[in-house]
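Missing here is one protein chain; the remaining ones are kept as they sit in the complex.
Which chain is which? They are A and B, in the order written, and residues in each are numbered from 1.
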Amino acid sequence: MSAGILATMASVAQTGIEPISGPIGIEPISAPVDGAVPTPEITWAALLPLIILGLGGLLLLTLSSLLKRKAPRALYPIWTIATAVLAVASVVPVWAKVQGFNSILWWDFRDLWWQPATTAPGPFSTLGGAYGVDGFSLFVTVLICCAVILTTLLISGYLQREELDGPEPYALLLLAATGGVVMAGANDLIVLFLGLETISIAVYVLAASHLRRAQSQEAGLKYFILGGFSSAFFLYGIAMVYGATGTTNLVLIKSSLAESIPRHDLLLLVGFAMLLVGFGFKVAAVPFHSWSPDVYDGAPSPVVAFMASAVKVAGFAALVRVFVAGFGQYAADWQPLIYALAVLSLVVGSSLAIVQTNVKRTLAYSSISHAGFILIAVEAASETGTAAVLFYAAAYTFMVAGSFGVATLVGRAGDGRHSLDDYKGLGRTNPVLAGTLTIFLLAQAGVPFTVGFVAKFYAVIAAVQAGSAALGVVAMLSAVIAAFLYLRIIVAMYMAEGDDGGSDAPADPADHIHVPRPAAAALAICVLVTIGFGLFPGWLTDMAADSTVVLVEQGSTDASTALPGGQTLIVDDEGNLVPAGDGAVAPTEASDPSADPATGDGAVEAPQVQDPAAAEGTASVERP
Amino acid sequence: MGVQIVVFAVCAIVALLGALGVVFARNPVHSALGLVATLFAIAVLFVNQNAQFLGVVQVIVYTGAIVVLILFVIMLLGVDTDEDLDTEPLLGQRWAAVIVALLLIGGIAGIFFVEGRGEAVTGQVAALAPIVPGIPSTDAQGNPTTAAGVDTFVRALPAEQQQAIGEQNITQIGEHLFTDYVFAFMITAALLTIAVIGAVLMARRPKRYEPMPELEDTSYEDVDELSTTGEVTG
Partner (left out) sequence: MNVDTIDLNAGYLVLAAMLFAIGAAGVLVRRNPLVIVMCVELMLNAVNLTLVTFSTMLNDIAGQIMVLFVLVVAAAEVVVGLGIIVAISRRRPGATADDIRVLRG
């Protein structure tokens, strides 16, 4: 991913655009003697978040190796946070383009170099159709960057406390985030697999990165073995989908599934099941959850915050993208599987969490239960469901990062004090910390006026609207069970006095937990979000609702090989193929931020409709 | 054609025996050798399927690099001692594994022969219908249905043309790798970087280490004693 190579490819990309995919018979290749291999068009601006994250990680390593003296302690975390913030900033213009704004607040995008008239506002895909840029992927990108920022704030104090240093954890965080962003936008199963492996391998290492704790390395090993096992299943699923449909591109899969049923659709169905095994492992859904309590228990607490937020968010994003958007045609076939996963996760997660005596394990089981909640929104397979998934993921990112942030601090030096007994009397010795944790736990329990309540509400609404009222009931019952476990921790903090005397005994100074400033900042952000969006969820709700998954053919490059006539079709997530208008005109009549072509029905424009008849011919693609 | 069947039969047997060797050998070194046999057989099968480039890469990367790395670690750690396979670690785990394996074989192999719900059902594997526009379909006999596609079945060609295909194999892979799959190619850069960082991080020795002497300084008995005392970290 060096800049030089990228620049070269950019220049090549301008030269010749020809059909590149398609049949590869043994007829002689059309001899590119002059070396003019047609390369896909690349919209670099849309890839900026990815490039910034990846390049930030690499430059961080380079920088650290060039520094003669020991780097100042704050350098790496500041660099990491700056990179993540920059990535978020680079999302804004892309978001504006996808949603059809011309400006956000004072920032006018019309003059930006990459805002050519060739592409109309609306979701698009780039890099040969391998990477989709839509509201959904951008929303998830921002979430993952937020998770990186929070984890960095938490881990900087942690590394200092544990006397571990070096730039590696930060570089791994940034590169893992790259993988997560790739997963969020992957329009190709093989790209998705690579993104999944990128984030997974980075997190295996991070989980094992506390070199002085045996538990940490064993957690890393366990995560690695089970992760590799599940990756193999996931890959087999990809192979089967490829065998059944002849392609790994989700756009092509979707359009071909809409046209006809593959002769071996059983292959496709087993492929779905295999893919779900892989996803189930990554998001820790029952019955593929067995790794998560052990790994959450053993891995460094800030890393667990990253695992529970970024990795899960990326996993769910990919799940929605592949199943809801890609295989939506087959929803009736995969919905029962997700239904079962959701019910099992909700019930098993909530009930096993109660019997735990270790707070990190309790939170791990509660995280399984939250995965069940998100799964019921996935199961809805609707636009509401997708929005609910995003809202829940956003809410959960901050709740869980905050919870494990407090666990990081309470674990104290050695990161070993996580039993429920260690939390006894926390309300007396560290009232602020205990109050913070209480907020996160209440939010996770779904108490009104917290973001957790809103998230659960939308998830259940999505399930009920999709006709799975029973699932909604199960979810609410399990939320009641789960509320008990959160209360248990709260009670331990405030009520139980433990063995250390009465309540009026002066607080032992040794019990006071030192809170590093970055960690305090992270907790403050989490509290603000948890309460703020709990009281005023409107903005986040709107954002989540705008972030629809749209699988779009790449504009000019691949369309001719994929569909006859070379026209570009835009598939919105209701399965309607929207033949695009003439992109050369593409009047960006924005300045009205409420204009939202992405979620509209036919308003999305795309370039190069060459043959109106062909556009009509594909009308059969529309979902019945 | 006959040659291909013979090659397939021999390599299939070698691959299966090697795979069983990986699972059932008590000594990790023997497992690794079984893995080499399987990987090599698969490489030959790749060539048999006109994927010459992959056949070569398979030998170089897998048998040449990955298995050697595994063997190297086995030797480095000195864990090439026999593992007790007679005692079952978890009750019923072995039966569970057998059942899982049989289910997988039955389920996966079964789907290739069971008819799907789709149209044009033949019950044959070749009926995997390439329904993506532009890719030729085949009918029940495996004959391409599109006229242009008649010659596209590689095996239907005379030998000299097949050789030409072998040369084209690399060209085709190269072209598609740097066009359609250029994004995936970029991501592998990040992936390999992570692998390097991970290996460096894991190999690093922290400043204040648990009381564990260097492996080279002690005999294994000493290490065992020390490691049991060092276990109090939890």
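Keep in mind that, in the parts below, a contact is a pair of C-beta atoms (placed from the backbone, for glycine too) under 8 Å apart; a residue touches a chain by one contact, two chains touch by 3 or more.
Remember, it's a predicted structure, so these values are computed and weren't measured experimentally.
**Student:** Specify the residue from the set A:A82, A:I225 or A:V473 that touches the hidden chain.
**Tutor:** From the options A:A82, A:I225 or A:V473, the contact with the absent chain belongs to A:I225.
**Student:** Please output the residues of chain A touching the missing chain, sorted low to high.
**Tutor:** With respect to the unshown chain, the touching residues of chain A are 21, 23-25, 190, 193-194, 197, 201, 204-205, 208, 211, 214-215, 217-222, 224-225, 228-229, 231-232, 235-236, 238-240, 242-243, 246-248, 294, 297-298.
**Student:** Which parts of chain B face the unshown chain closely enough to count as touching?
**Tutor:** Touching the chain left out of view, chain B contributes residues 1, 4-5, 8, 12, 15-16, 19-20, 22-23, 28, 31-32, 35, 38-39, 42, 45-46, 49-51, 53-54, 57-58, 61-62, 65-66, 69-70, 73-74, 76-79, 81, 83, 89, 93-94, 96-98, 100-102, 104-105, 108-109, 112-113, 124-126, 128, 130, 135-136, 141-143, 149, 152-156, 169, 172-173, 176-177, 180-181, 184, 188, 191-192, 194-196, 198-199, 201-203, 210, 212, 215, 220, 223-224, 227, 230-231, 234.
Please note the rule applied: only the chains that are shown with their structure count from here on.
**Student:** Centre to centre, by mean C-alpha position, how many angstrom separate chain A and chain B?
**Tutor:** So the centre of chain A lies 29 Å away from the centre of chain B.
**Student:** Can you check the complex and tell me which residues of chain A touch chain B?
**Tutor:** Within the complex, chain A touches chain B at residues 1, 9, 20-29, 32, 37-40, 54, 57-58, 61, 127-128, 130-131, 163-164, 166, 168-169, 171-172, 175-176, 178-179, 182, 188, 190-191, 194-195, 197-198, 201-202, 204-205, 208-209, 211-215, 236, 243-247, 252, 256, 259-268, 270, 416, 561-564.
**Student:** Spell out the part of chain B that touches chain A in their complex, as residue ranges.
**Tutor:** On the chain B side, the touching residues are 107-108, 111-112, 114-122, 127-136, 148-149, 151-152, 154, 157, 161, 164-165, 168, 171-172, 175-176, 178-184, 186-191, 193-195, 197-198, 200-202, 204-210, 231, 233-234.
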